[in-house]
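Below is a structure I'd like to ask you about.
Excluded from the complex is one protein chain; the other protein chains are retained at their positions.
On to chain A.
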Amino acid sequence: MKLIKLFFVVSLFFLAGFGQRLSFAEDNLSAGDIIARSRLAFYYAGDDGRARVTMELINKAGQKRVRELTMLRKDYAEGGEQKYFTYFYQPADVKDTTFMVYKYPDKDDDRWLFIPAINLVKRIAANDKYASFVGSDFTYEDISGRKPDEDTHGLLGKEQINGKNCFVVESMPKSAAEYTKRISWIEAENFLPLKEEFYDKQNELYRRFEAIEVKDISGIATITKRVMKNIKTGHRTEVAFQEVEYNLGIEDDVFSERYLRRPPLEWIR
């Protein structure tokens, strides 16, 4: 009993000291603030944007599958509604497949998929946020973001990653989610996540996200190379963003069923 008490006191002491040092280090940003700002920096850069994306899905044995796509995004409210349009070039037999998402802050997304082989636009229910995005290690949630108030956040401290100062934030889901704990390393300067680690139901690390390359594009810090690795299966996905552009003034009607069938050529080359 005594030992437990002693341990308790000691840990309190450490916690107090730890918190104090942090408050000196940063200008009173809470963990929740950091996560909210990170979400804006990562998912809401500019008012709209376009990128040519190459995804390499690599299994444990080193075999590869390639996904090549153009992604268009338009924001309707900062931190709120967004629309995505995706056109696939690769794999060859899915060329001309398109995928569209309307993202709402407080309800399930609307999703549509155009299947060219049978000339069919199909609505897809979006109740599984944790499903894989086109077979990659990214979930839909990883691609389009998660609302900060779905987790409780705690600041673990500050660490450097590749010489960059990062906040280390621990996030625990309030209700059942795909992970049971997430730890994010968020760069203090631009609020981009440089590393994220996801823990599963067995409280074991199973996925790790890493930003490999960050570039300044029209004054906006952008992660142009990233990798998500499943530690347990050895499967990983490497993503490269090319031809990234922001604030293009993409019209509303691009994000419509009509364009799903006939992709907007001015945006997709």
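Note that a contact is a pair of C-beta atoms (placed from the backbone, for glycine too) under 8 Å apart; a residue touches a chain by one contact, two chains touch by 3 or more; residues count from 1.
One rule holds in what follows: contacts and distances are computed from a predicted model.
Matching "RND transporter", "Mannopine transport system permease protein", "Aldehyde dehydrogenase" or "histidine kinase" against the UniProt entry of the left-out chain gives the name "RND transporter".
Touch with the chain omitted from the figure is made, among A:Gly79, A:Pro116 or A:Pro173, by A:Pro116. Taking the complete complex into account, A:Phe133 is the one of A:Phe42, A:Phe133 or A:Phe167 that touches the chain left out. In the complete assembly, the contact with the undisplayed chain comes from A:Thr97, out of A:Thr97, A:Ser171 or A:Thr222.
Against the chain not shown here, chain A presents residues 57, 59, 61, 63-65, 91, 93-94, 97, 99, 113, 115-118, 120, 122-125, 127-128, 131-137, 200-202, 204, 206, 230, 232-233, 235, 237.
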